[in-house]
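And then subunit A:
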Amino acid sequence: MQSETPLAIQVQGVTKSFLGQRALDDIHFEVARGEVHGLVGKNGAGKSTFMKILSGAQPPDSGDIIVGGQAFKALNPAEGRAAGIAIVYQNPELHLDLSVAANIFLGAEPRMALGIIDEKAMARQASELLARLGLNLPVGRRLGDLDIADRQQVAIAKAVREKAHVLLLDEPTAALNKAQAEFLFNLIRDLARQGMAIVYVSHHLDEVLAISDRITVLRNGRKVALVDGKGADKEGLIAMIVGRTLDAVEPRRLDKPRAEAFLVMDGVSSEGGLDRVSLEVAKGEIVGLTGLIGGGANALAAVIGGLDHRHVSGAMTLGGRPYAPRAVREAIARGVLFIPEDMRGRGLVMSLSIAKNISLAALRSLSKLGWLKLAKETGVATAMSEQLDLNPRAPSREVRFLSGGNQRKALLGRAIFADGQLFVLEEPTQGVDVESQRQIHDHLRHLAAKGATIVFVSTDLEELIALADRILVLRGGRIEQSLSPEGLDPQQLLAAIQTQSTRSLN
Partner candidate 1 sequence: MMITRRALALLALGTALVAPGLAQAAEKTIAFMRGGPDPYYQYGMNAAQAAADKLGVKLITYSANNDPTQELANVQDAITKGVDGILIYAVSLSSEKAAIAQAKKAGVPIFFQYGYDESILADSAGIMQIDLFRFGEPVGEAIGKLLPEGEYATITGKLGRGDAEAFAQSFKNGMAKSGSKAVSVADVAADWDRQKAMDAASQILTAHPNVKAIYAANDDMAVGVAIAIDRAGKTGEILIGGNNGAPYGVELIEKGQMTLTGSNPPSIASVHALRLLLGVIDGTVKPGQFYYAPTQVITKDNLADAAPWDAKPEMVTKWLEEPLPQGAAPPVPPSE
Partner candidate 2 sequence: MSSPAATVAQAIRKPGGLRTLDIGRYTLLIVLLLIVVVTAIGNPRFLSVNNLMNILFQVSALGIVASGQTILLIAGGLDLSVGAALSVAGLATALTIMSTGSVTLGILAGVAAGVVVGTINGMLVATNRATPFIITLGTMTFLQGVAILMSGGSPINGTGKLFDVFGLGDFLGVPWPVYAMIVSILAMFLILRFTTLGRYAFAIGGNEEAARLSGIPVRRIKIALYALSGLFVGAAGVILTGILDSGLPSMGTGYELRAIAAVVIGGTPLIGGRGTVIGTLGGVLLLGLVSNSMNLLGVGANFQSAVLGLIITAAVLLQKKT
């Protein structure tokens, strides 16, 4: 059995620096057995460093970690596991080609004579364990055939099998839908009731508030608050996270789009899944696209952005002139800028500087006969950094050293500098902290106020309501509903997204 202390894990005065900069400064932290402890902060506040130290992936410079009554100066991952600490990432590190049971028992498989794995016993024990956790997963299935939510459950089951008594969950709901998230919360509560200590890291403050017994707030590497989960509210939490007051509910834009239509689509179908979509977007309007995965929101964005141009039928006009881009660069030439959700994979060039990323889509305006005007480029990038509150203001710094929020801003800067008239964005604030999210929304509103048109795809209900002038719900490649966000609450929007099509199939 574990020691009798009610504290499952205790951290005393942990400090960690990188290149002389404090990433964590004298952190004291404790989680009791059976407690769900929320950990919140902006991108770069020190959450991920702290999680790495807790799981043993990185040693602290100083301070102690006390687990199960034993003090460690630094844990390595093996010691962490042995001491009963398990970490589950949003995309769990599991073996996709092994079965569910094999993943749960990896490294501790029940054996028969001659060391042969006893598959039957393993499947049986795995079923028992999953049943005990209230999980209904096919133990024999290849893990790669399951979705992210199921994989997370397998990772948690594995932690339970390893007799972990501290479970670190890093952004567990980032890739889950509402129902899957609800299921996960119930599982977490169950585990806590059985005495497990849980550290829950998330940007979604509503979730953290709903599930946590206590919440620790980190800012700039310091612990700024430890609050009781029941007594806390979102507004207070946001204030502590950003260090100043932000409204809990994001204010909507005050100005209204102009009347003139800018983008007109008439009966547009595409190989990507659009089915005779007709749509008018006014100049200066912000349109939010949403729906279930595969519903057509992303397909619509791809057609407008010029990414999907094979077998596109129907007619489009932009600013009154016919619009039929056959390549992204043709869309850009018309002022249509597509900003992808996957900024690392598809957006930014990580090996290049901030300035070079900002200028990338409009080098022609910075060059003469193929020769670059480097001084002008630096000037433009500096001005853009200023305009977008990009941090740090060091245009020559490689973008890979920026936080997620600042990387998204740099990407937006590229589109603005390319003289964008119509911005097509996918999940414009995915994975960024509250403050950066507000800033990016403000920039988009500001662009719209100056006459730019914005079409964005999002699955973030609050974002859709706060940012859009009009929300379009797509299903089966068609625009199913057009909602005004005025007075709309997230529950209603979710219901609209989830509703089965009311149209008959013919």
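How were these candidates chosen? In short, all candidates are chains of the complex that A comes from, given by their letters.
Here, a residue touches a chain if its C-beta (ideal position, glycine included) is under 8 Å from a C-beta of that chain, and two chains touch if they have at least 3 such contacts; residues count from 1.
From a predicted model like this one, the values you see are computed outputs, not experimental measurements.
Between subunit A and the candidates 1 or 2, a touch occurs in this complex only for 2.
Remark: subunit A residues 18-19, 21-23, 42-46, 48-49, 52, 58, 219-221, 307, 327-329, 331-333, 338, 340, 345-352, 356, 360-361, 363-364, 367, 370-372, 374, 391-392, 397, 400-403, 406, 414, 418 touch candidate 2 in the complex.
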